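The chains shown are only part of the set, and none of them has been moved.
For clarity, chains are labelled A and B in written order, and residue numbers in each chain start from 1.
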Amino acid sequence: MGKTNDNLIVDGKRLDGRAFYEMRPITMRINAVENADGSAQVAFGNTEAIVAVYGPRKLFPRFLQENDRGIMRYRYNMAPFSCTDRIRPGNSRRGIEISKTSRLAFEPAAFLDDFPTTVVDVFTEILQADGSTRVTGINAASMAMAVAGVPMRDLVAACSVGKIQGQLIVDLNGIEDNNSEADVAVAMMPTKDRLTLLQMDGVLTKDELFTLLDKARENCMRIYDMQKAAIKNSFKQNPDAEAAVEADKGEMQ
Amino acid sequence: MKTYAYDLLINDKRIDGRAMEEYRKIGIKRGIIHNAEGSAVCTIGSTKIIAGVKMETGTPFADTPDEGNLVVNAEFTPMSSPDFEAGPPGEDATELARIVDRGIRESETVDFKKLCIKPGEKVWMMNVDLHIINHDGNLIDCAFLAAMSALADTKIPKLQDEKTIMRGVYESKLELRHNPAEVTVCKVAEKFVLDPDKEEEEALEAKLTIAVREDDTICALQKQGSKDVSMDDIKHMVEIAIAKTKELRKLLK
């Protein structure tokens, strides 16, 4: 899954058979962590994230509280078995940066000012990593926050776009990510048409970048519709019944 | 503490109506993590733990030059309970990992000699990572089921020229020589109870985790809890465990 010299595009298709602007199969599930105030599990192909949200709840110890607003803490963490090589537990520089940019992707959306002295804790665990992990985590976090009842101006939807072997594409998987010419992560409040996260690595012309941003906007809107549907659906069901069923058939197909 | 759960237990009753020696619904699913050499999720009621096995190569210990090794790690992720915080494993996570480790190691389930690549130089190191997703009591029994299920799912990767691991290409299945199970027998007043949920756990006085092999030999014991027990208690708890592990072992088939 590291660097490769192989072709990433064969017969006009990507290695996993996708068209250039085709996302992987997406699954979304609400209520993945019973104890949490809100939780969700999202998979983009083999990339899978589970997110639990606790709060808004009173923040302790007291000297960490802000008197004029609530604060958000965001942990992005890769499970040790999520990657080809084992990830050693503990903070990595990459994890610290992604945790920060992910938190900032939600600060414009959440009405934290209304909850002084409180904290919203967002815990993201990447269970399986096959590219685009941070955006997968953000999509799950957005749903978990909504279910937890954190007031938001809009759901946040996120996706990746990029370029491989001269071709612009969407939703990079692991091997594409590791061998990409450019890799862009975008988060938006789709109905407001506002960006809350933008990170790019690689080399792109201005025009390529702008084309990709437009593709990202389209996909965020599609993801947003799926998020909404998943949340709505979950409220219809009897959650207790659902939990029993899940235990029966295993949690994670 | 004389809680509602306590009052029920001392009258042979339980919050959810179960019998004293009855487990909640147990769900096990293997092969859920694409990048792991072995994986499983185990749920007992709403307690949920994912176990992932990653194989790495390493140097053998000086006194066992022809044996591979096993390392069990546990992380009580902050998502799994409103009480946990991110950080290095505390004493409970450390104890859990070590009890699971001993149950596997001492039962001689894995033939470490078969994990030798080149004597004195290179052996397989098996990392078993236990990722606690939701904590609703009885973590040790759930973790052991998850770990054994992940081991049963484990494949040994092929090696390229004795150096590089060919991830995703496998040499063989990991062979398991035994089929141990762990049962934690709990005591409150003069009553014995199995599989407490989190509320019941707070009412307990003593616990004894007992690992039992399919030949009914005992292969690990660990007393927990802050009350003392009698020799007869121990004997009774061991008998309960021997009977109950027969049941649990069927789930590992």
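Rule of thumb we're sticking to: contacts are C-beta pairs under 8 Å (C-beta built on N, C-alpha and C of every residue); 3 or more make two chains touch, one makes a residue touch a chain.
The structure displayed is predicted, hence computed values, not measured ones.
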Stoichiometry of the full complex in this file, by chain label: A x3, B x3
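Rule of thumb we're sticking to: only the chains that are shown with their structure count from here on.
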Interchain centroid distance [CA atoms averaged], subunit A/subunit B, Å: 31
In the complex with subunit A, residue positions of subunit B that touch it: 25-29, 32-36, 39, 41, 43, 45-46, 48, 50, 52-54, 56, 73, 75, 77-82, 86, 88-89, 127, 129, 131, 133-136, 167
Residue ranges of subunit A touching subunit B (in the complex, touch as defined): 1, 32-36, 39, 46, 50-52, 54, 57, 75, 77, 79-86, 89-90, 121, 123, 125, 127-130, 243-244, 246-253
